[in-house]
Every structure is written in structure tokens, then in C-alpha cells.
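Only one protein chain is missing from this complex, and each of the others stays in its spot.
== subunit A ==
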Amino acid sequence: MSARKILVPLAAMVVFLALWELLVWVMGWPNYKMASPSDLIPAFQRYWGLFLEMGWQTLWRTVVGLLLAVVFGVALGMIMGFSRTMRDALYPLLVGFNAVPKATVVPIVALMFVGWHDFNTVLIAFMISFFPIAVSVSIGLSTLEPEYRDILRSLGASQATIFWKIALPKTLPEFFGALKVSVTLAFIGTNLMEIVSPHGRGLGALFDSGKTNSDYPLMFAVLIALAFLGIVLYYIVVALERIFAGWADRTV
């Protein structure tokens, strides 16, 4: 069962890489049009030290941005979930904020906090990823059936007890659903800043240097490295979900 769970996606990846290689070979594309997987191996071999260093920078800044998004998103979601007035007041603001393409915010933030490379990168990762968390928590809390509250309230339970015993656990499946979206969004945020902001840190900067040196296999190798990190973070979230909200999964 567990071997199957690993082998099936692994086989899918091998098939994908083989098709990619085949496509480039059949079309006879040169490197600068599209690198093939076999071109990436030398790129990784040559720069593996850089990949480790830059990959780590990208990873930790993404994770910090995501953690901030979780704290802020949950707090905002709680405020909007419990208070109708706050929900009415904040929703349009939040939607408007989310609708602004973050690519346009990146240069502004880069100028505002010029020199604070870690900070502005974390900030963009945070800004791009808190929205789904806030919305899901607020919806989870505001759609709690009144009977759940009444069962505990009639026993004299405080609002805090109701939150910890019922509202919070009941919202966890929605929260993790949103976190899966946010984790990939946070990566996008980190990389946007790394590519735009000229500080030479993170996988985004490595991508940028590949571009300036016309090292196309390096650029594709960065994309693969990003995808790999994204997959790792995503499955960490899935593992957390299984631990804390596994009860919501009806398929097992």
C-alpha cells in the first residue's frame, strides 16, 4: 500500500521527464529554446553548491512568510468569523487587496525597504499567501451551526472554551485546505522578490543570473529545484493535515 503510494507518483514523474526529453529531441529544439532534462544534470552538477545555498535562502524565507500568513490570517479570520460588523467592514478591503497583482507591489516594497532583502522577501511571501487562510477561517467560524454553540453554552461554557473545544477543531479541515493553496502562493511571492530585487540571494537570483549569462539549462534547473521545494513543503502540510485533521478524511 505505502510502496504503491510512492511508486505511482514517482513513475508519473519519470514518464513526464521522458516525454519532455522526447519532445525536445523530436522537435530538434536547441538549448536556448527549451532545455531537455538531460541538459539539466550538468547544470545541477556544476552549481550544486549554489543550489543548496540559494535553495535554503528561498526555503526559509518562504516558510517564515507562510508562518506569518498563518498567524495573521487566522487572527483576521477569527475577527471576521466572530463579528458580523468586522466581516462586512473588512471583506471588501481584503478582496481589493488580494485583487492587486503582487508583481506590481514587488517594486514598491523593494524600494520601500531597500537593503532589507530578507525582510521584503518575507513580506511579499506573507502578503500573497494570507488571504486564503483568512477567508477559510472566517467562513469556517461563521458557518458553525448554532446548535454546537448552544450545547456548550447551555452548560455555562465560556466563549474561549467554545472556541477551543468546537470552533477551532471544526475549522481545521478548511484551514488546511487553504494552507495547501497558500504554501505554493508563498513560493511565488518569494521568487517574485528574488528575481526583481537585485540582491543576489535565493533561487530567484540564480534564475536571474542564468538569464543574464544565457545559461538556459541553469534557468530550467532552477525551475525544477523550485518545483521540488514546492512539492516538499506541500507534503509537509499534507502530513500536518493528516495529524491534526485526519478525522475529516472519509475515504480511509
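Criterion: a contact is a pair of C-beta atoms (placed from the backbone, for glycine too) under 8 Å apart; a residue touches a chain by one contact, two chains touch by 3 or more; residues count from 1.
In the analysis below, contacts and distances are computed from a predicted model.
For the omitted chain of this complex, the UniProt record lists the protein as "NitT/TauT family transport system ATP-binding protein", which is one of "Circularly permuted ATP-grasp type 2 domain-containing protein", "2-hydroxyhepta-2,4-diene-1,7-dioate isomerase", "Chemotaxis protein CheY" or "NitT/TauT family transport system ATP-binding protein". For the chain missing from the display, the contacting residue among A:Leu17, A:Met34, A:Ile139 or A:Ala157 is A:Ala157, taking the whole complex into account. In the full complex, subunit A touches the hidden chain at residues 145, 147-148, 150-157, 161, 165-166, 169-170, 172, 245, 247-248, 250.
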